[in-house]
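Structure in structure tokens, see below.
A single protein chain has been removed from this complex, and every other one stays in its place.
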Amino acid sequence: MLILQVLINGILLGGLYGIMAMGMSLIYGVMRIVNITHGALITLGAYITFWTFTLWGWDPFLSLPVTILLLFLYGYLLQRFLLNLIVRAQMYLTLLITFGIEVVMVNLVRILWSSDLRQVTPSYAAANFSVGGLTIPYVRLWVFVTTVVLSLLFLLLIERTRLGRAIRATAEELRAARLTGIPVGHIYAVTFGLGAALAGAAGGMWGMLFPMTPIMGRPLTLKSFVVAVLGGLGTMMGPIVGGVALGLVESFTATFIGPTYPNAISFGLLVLILIFRPTGVLGRRES
Amino acid sequence: MVILQARRVTKHFGGLAAVSMVDFDLREGEILGLIGPNGSGKTTLVNVITGMLPYTDGKVQFKSQTIQGLQAHEIGQLGLTRTFQVVKPFRNLTVLQNVMVGALFGARGGARDLASAHRKAEEVLEFVGLAHKAHAQAESLGVPERKRIELARALAMRPTLLFLDEVMAGLNPSEIDEAVELIKRIRDRGITLVVIEHVMKAIRKLSDRIMVLFHGEKLTEGLPDEVLNNSAVVSAYLGRRYAEQAHA
Partner (left out) sequence: MSTKRWVPLLAGLGIVLVLAAGPKVVSPFILQFLINLFMMAILAESWNLIAGFTGYASFGNAAFFGIGAYTTGVLLTRAGWPFALALPAGGILAMLFGVAVGMPVLRLKGQYFAIATLGIGETMREVVYNVEITGAGTGLVMPILRSPLTFFYVMLGILVAVTLVNWWVSESRFGYGLIAIREDEDAAAAMGINTPYYKTIAFALSAAFAGLAGGVYAYWITFIDPDAVFRMTTTIQMIIMAVFGGSGTVLGPLLGALVLSSVSEMLATQLATLADLFYGVIIVLVVLFMPKGLSDLIRQRVFSLKYFARNLREYRI
């Protein structure tokens, strides 16, 4: 029975990790940028949800579209007017600048909202239902459902719309995309905006499950990367597989080994995967 | 005397056989021309023999030493090296410094101190005609000169065997003539050469023998006149027009 409970917890958490990783995988897949600001974008999403909840009493699930839109705009502008300037630079410079942006963002959050722990606690926060001896909190369940819906919407966007096609074309062959008239600067910005939007949505939901601090994003960036690499960087289904996998690993580790171990295991896993199978479970082998 | 013996050299990429069962010998001091259509496996063959890519199968002996399975740098230190089809200059170094790298790390481990490497590099730059640009940033040179840097770097390694991968691509006719003269002078220094080229005029002038690859396999090899008039070679690669012109 315990095992089943741990399993369920892992899967529910995994959905959240999944959409976090989707944003990261998208940005890497299209622009070859490892987005270190990812965690800060999640953080921003969390705090925006917190703010609308605290100031105006907006239900955190219902305010998600607003968070998503705001993060999309922010991401679009960031890419269009800042990151597009260094896209062709050496990799470590790109990493470094996203680090710099992350530091600026985290510290702005710190200044605006202080370092105190915050959490979004709607009226139904503690409610749960029981099924055959298992306890499932409603919030977790709805978070999972939302992540599934968002994943499907996102996949639909990428696979079935003109925009999605333009994004995939740009990812595959930048010069050819340019030649066929695709406005690549704009497409890059849209891509980053989408990645940011997903991160923001993840953050908005995170705030309902766990307390938030300005630096909550840092381990999440790495975990998103673990998930994205596990599933295969640049693939779209990969992050979902990876997310659930990581969720399960963390859930079992926390319960059966100790609550301070999940992070160590996650990061250690990252290093091992990079060394032994950097293309992940679903990825293609880069030549 | 045979300096290189290659048997059954094979390289697969997944399902694709890029190089398949290629056998050939190289005699010391000769120039072997290596020709074939694009994608016939010439560069892959060089990459495999010089240790940049792992073999799928095959055995190669260089001066009676087995070299398949050795790493690229070990093979370089044995005196076997190559230039790259798409040149790879060390951009942030000067021309002289580029060549010094070759002098410092070449055959038998290269020079041990900077001063003698410096002298060797200067000598080689003089030989290829780039001495006047010794202190220019490699990045500032145009493609024909970058090819000479590549060549100089390889020569500074004191090689016994040198693979030249399309050094004449993109050169105009007078540059091609200069290149042919330079390659002849390299051979005169006692270096065995394998020259991969598409410029038939140059291949004809340079090669003691020619080997033809087609779809990764060796189609034929022999003296230039035989090979260039061989009907299989003509239809696979050269085209009827060339054969007619050659006979006219």
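So that you can tell them apart, the chains are marked A and B in the order they are listed, and the count of residues begins at 1 in each.
Note that contacts are C-beta pairs under 8 Å (C-beta built on N, C-alpha and C of every residue); 3 or more make two chains touch, one makes a residue touch a chain.
Every value quoted in this text rests on a predicted model; they were computed, and no experiment measured them.
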Hidden-chain contact residue, picked from the options A:T54, A:N107 or A:T121: A:N107
Which of A:L96, A:A125 or A:I182 contacts the chain that the document leaves out: A:L96
Contact partner of the left-out chain, one of A:V6, A:V66 or A:V87: A:V87
Absent chain, residues of subunit A that touch it: 32, 34, 82, 84-93, 95-97, 99-104, 106-108, 110-111, 184-185, 188, 218-219, 222, 225-226, 229, 258, 260-261, 263-264, 267-268, 270-271, 274-275, 278
Those residues of subunit B which, in the complete complex, touch the missing chain: 50-52, 71-74, 76-77, 81-82, 84, 88-93, 97, 100-102, 104-107, 109-114, 117, 153, 157
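One rule holds for everything that comes next: only the chains that are shown with their structure count from here on.
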Rounded Å distance between subunit A and subunit B, as computed from the means of their C-alpha atoms: 49
